[in-house]
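Data first, discussion second: the structure below is written as structure tokens.
== subunit A ==
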Amino acid sequence: MTHTTQALSFQGRVWTLGDNIDTDMILPGRFLYAIDKQALRQALFEGLDPLFAAKLRDGDIVVAGRNFGCGSARPAAAAMRMAGVCCVVAQSFSRTFLRGAIDSGVPVLECDVVDRVRDGDMIRVDVAGATVSLADGSVLPGNPYPSFVLDILRIGGILPYTRQQLAVSAG
Partner candidate 1 sequence: MLGDDIDTDVIYPARYLTVLDWTEQAQHVFEALGPQMQSKVREASVVAAGWNLGCGSSREHAVTGLLGAGVRLVVAKSFARIFFRNAINNGLAVIESPALVDALAEGDELAVDLTAGEATCRSGTLQFAPLPPFLLGILRQGGLWASVRGPGVAAGERQ
Partner candidate 2 sequence: MGKTIAEKILARHANCPAVAPGDYVTADVDMVVLSEGLSLVLEDFRSLGRGRVFDPERLIVSPCQTTPSKDLSAAFHSLRTRQFVQEQGIRNYFEIGRGGIMHLVTAENGFALPGEILVGSDSHTCTNGALGALCVSLGLGFAPTLATGQTWFKVPHTARVVVEGAARPWVGAKDVMLHLLAEKGSDGFLYQSIEFYGSFVRDAPMSERFVLCNMAVEAGAKTGIVPPDEKTLAYLHGRAKRPFEVVTSDPDADFISEVLIDVAALEPLVALPDNPANGVPISQVGHVAIDQVFIGSCSNGRIEDLRICASILEGRQVHPRVRVVLMPGSHSVYTQAAREGLLATFAAAGVSVGPAGCGACAGFNVGVLGDGERAISTANRNFKGRMGPPSSQVYLANPAVAAASAVAGHILSPADL
């Protein structure tokens, strides 16, 4: 059973956000049960700034302050990845957002770096090593994950991870 794995280090352009960015702001409630998700792409972050989603390009990195993704347990991380965000760095994540990100294989890292970057900066995030390297060469430590969480992220989320576990136990 081969699984495509994803590297857990990223180089990308930064978009900074503040504290307490909640999931109603990121993913408006009306989209959770909508079958046609196409309109979701433009409505991402509608609560925060209706124009924000259009600025996102593939490979961008969102850097935020405290309690990112608080509120409802809707799949906000997966929606951000759909909009091109490859990684999210925040001083702290809400519990449900962090679990949702890991389960959907969206690399996120807790690291207090939001005051050290500006929109448009290029940074490197090493989720496995739990470090964020800034343009000025400084490297800041983040919260490391246990190996099994890194395995989940590498394999792309809890689903492929469970398929692998089920195959191993069956094999």
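FYI, a contact is a pair of C-beta atoms (placed from the backbone, for glycine too) under 8 Å apart; a residue touches a chain by one contact, two chains touch by 3 or more; residues count from 1.
Quick note on selection: all candidates are chains of the complex that A comes from, given by their letters.
No experiment lies behind these values; they were computed from the predicted model shown.
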Pick from 1 or 2, the complex member that touches subunit A: 2
Parts of subunit A lying in touch with candidate 2, wherever the complex brings them together: 20, 22-25, 28-30, 32-36, 46-48, 50, 66-67, 70-75, 92, 94-96, 99-100, 102-104, 146, 148-149, 157-159, 161-163, 166
